[in-house]
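Only a portion of the chains appears, each positioned as in the full assembly.
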């Protein structure tokens, strides 16, 4: 576990002009054990962050700085809220200064460098650091995260699908047809980030519903790699279709798995409840529940409902989260808490905003 | 085929204070071969329809009337845009006056009266008329619709799922694992109707996504009954999960089916294109397409995209429609056109509204 | 100032099945100095509040109780999140038990009972309590609120218009044409409450903009009464037109006032900045700013921008707040803090949720 010499963890953020950046700022500005020390953006050097993000007025006094000015090497931890490929270039230098790294992009998500290079279309510049990095899904990797120097913070879709399937795959013997699992996932538009693009304009994405990435999505390979680990190395066949919902925040995955004949007498509700009984942020709903994304808007909770459909041999797992919190910035803070020996829920106690 | 003594079909609407009602009025008020003659609502007797639905100002001069005043028996055709259970009570009387009936509720959708009574929680008052009625999905039942006296207009979800699966099931030999088909469907909020309910308030349904009816939905039984017909009586196992999308109009079904080993060399794209080559309102998109609900907003088109996922043995069929047009009022007008020997697209040529 | 015998203020809520209720629960469940003791609802007796409002799962364990069971008389303070007319009936009994009252409905907003009875169409049952009650707009009435036993929590629209005009009216001499002030106000749909009504359905209020209450709105009389007080008894002529915006939370008032010739050299920016310099929750933006409602979503902040239009003789004041926080539940908690000698911002430090 990392040692922080002072009572407050000194935090730096690289990037921070996107939605994961502003969400990190919202969470960390109120964290009882963290002190925001620097935030970098070359393009916005000198601009107060509260000018770009007016919700931070009176709450965050930082200005964007260039990386050279920011003094990141004196931080205890640096979050990368950057495009893919940035963190891996700066990781060694920060590690040399004993700075922990939490990357919210994909540089340290895929252990398979060939897969990384195929899907992200760039070489991986530090495979050795990748090898020691830990996939930061706390509920699956708690022990290793506490001791990690570098965390690859999971993608938003993978968080829902992996936590929705873990109880089914972790046991020694298969419970469902692992060759044909389906994840029909739906995301709010903020998942596409704060980039100027026609396809996510209000007048394009509003009052509309569509699938995208049907031919292949980067999160598919990330999910598959982790599923295989969960299943003790067994191959898991996954069809994953993401969709875009005309809402700002929120993610919903509907997961379908066929129960194997020999597992038909399993009490899946109990299986899930037991698996997550001690997890602060994973909430297995009572049998028959139908979760809503708004129930977690702005909070780090992820809620799961377990259903058996048809004649009882089809599992339908419903999972909701806020894609920017448990699916991104909240999970990153949860990782930080764990790495620095803090209560896992420190700074993450928000009640969801409803309505 | 019905005979209309005049050049204009005389049309009556029972109900009409809901969304299928106003949509029928939009379509029929501009139909070149139809004349709106009467619209009934006991509760709104005397109110101009344009007062309730301000889009109709200057376009529809009718007032709501009581059924007694409306003279429906002198119409050529009467549409029921009513709650379930109304059409079956008035059907015999209208048939006695040689009036054709198109019911947009569920009274004539399920041929299995036991299933009807279970799911709609009321006895069926005219099983004999039900027996002669025809399920009004034109692309499947064109021949019988032309000669029908009573049409059960399909539910919105069934329209997408049935047209998305028909090419796979109609052939003599199975192409996909018919025991495990999944339809993950998503609907805009107008599908819930124009009833005062908390769950569909703007502040409840907005910026939110949820599943509903997971334990069982009335449209499931309707779909299953028709799927079995399509498959020449073979049982078809369907898991159907509907979801609510924060948009007004639009419906999207993502359908998953596992291709059988012996069917792996099928050209599914060609199969779908051929099946619907002569259909005006079913548009099979080019391979690789990803349809959007807004592409059919306000139009009677239904668009289908055919994908093979994973290692190629998983079919993913994407289907979009406007739930109020092809999923309700547009399909009803299409049925009327067919019953009265008109061109099927008469009055249904709208270009979708985008953005 | 009220005395709380324990370190935690014991809080009761009457009503609480609406949006101000759930917002009170969100704020109070995390308040460092308050303990939620009881919440009443006759119709929902026995239901856990977290079942009605899923955002509260794991955060609030209370169940709705009948008023008889709830033991409100042992609370330090009771919030009424009820329809108009409920608080005035229960006020005397609570006061007899030394319980402070904060009414989020209109029973104690209008000092003029005749106006109350005209606009709310019911007699006022306790004019004597009304006479001692205080209008709970902290920034205008701080001194009296601290000592009050009964608070009439302001309406949402009045909060924006009054704080937007106070600096102009409070001085001894008129600065603007007080006979012709215009407030063009816009509210998110949650302002209409959580009632089952057709007009606030998603499919009615979504993708739509309209004015309402043009012929007269209850908040008009409330604003006018307070404006006259602010202006030392001078009549203030106000045109107030509310509009409905297709968003869940948020309120925006655009206020127009003509600068008097003798006041043209006033530095209005400085006037506003000075007036609110010590106010935690009123944020006067830098000159030239254009506030957005989302900058205060979920927070108790109210932001004001001051513009001079045209040839400089027209003031345009832009005011934003979250209608459910500063416009309702947050302001109520701010009143409680003041009444019990707590820091005014206790439990109200949320950073707004953006995006």
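Note that the chains take the letters A, B and C in the order they are written out, and that residue 1 is the start of every chain.
Here is the rule we go by: a residue touches a chain if its C-beta (ideal position, glycine included) is under 8 Å from a C-beta of that chain, and two chains touch if they have at least 3 such contacts.
The structure displayed is predicted, hence computed values, not measured ones.
J.: Of the full homomeric complex, 3 copies appear; what's the total?
T.: 4
Simple rule for what comes next: only the chains that are shown with their structure count from here on.
J.: Indicate whether more than half of the residue numbers at the subunit B-subunit C interface occur in both copies; give same if so and different if not.
T.: Counting which numbers both chains contribute, over half are shared, so the two copies meet through the same residues.
J.: Between subunit A and subunit C, how many degrees of rotation does a Cα superposition need? Round to steps of 5.
T.: Superposing subunit A on subunit C takes a rotation of 180 degrees, nearest 5.
J.: Where's the contact count highest, between which chains?
T.: A-B
J.: Could you put a whole-Å number on the gap between the CA centroids of subunit A and subunit B?
T.: The separation of the two C-alpha centroids amounts to 40 Å.
J.: Between subunit A and subunit C, tell me the centre distance in angstrom, where each centre is the average of that chain's C-alpha atoms.
T.: That pair's centroid distance is 37 Å.
J.: Would you kindly tell me how far, in whole Å, the mean C-alpha position of subunit C lies from that of subunit B?
T.: 46
J.: Going by the contact rule already set, what residues in subunit B reach two or more other chains?
T.: In subunit B, 188, 203-204, 206-207, 246-248 touch at least two other chains.
J.: Quick check: in the complex, which residue numbers of subunit C touch subunit B?
T.: On the subunit C side, the touching residues are 19, 188-190, 194-198, 200-207, 246-248.
J.: Note which residues of subunit A are touching subunit C in the complex, please.
T.: 19, 22, 26, 29-30, 53-59, 190, 194, 206-207, 248-249, 283, 291-292, 294-299, 301, 303, 324, 349, 351-355
J.: Looking at the complex, which residues from subunit A come into contact with subunit B?
T.: Those in contact with subunit B are residues 180, 182, 184, 186, 188, 203-204, 206-212, 214-215, 237-239, 241, 243, 245-250, 252, 254, 256, 258, 288, 290-294, 297, 305, 307, 309-311, 314, 316, 318, 320, 355.
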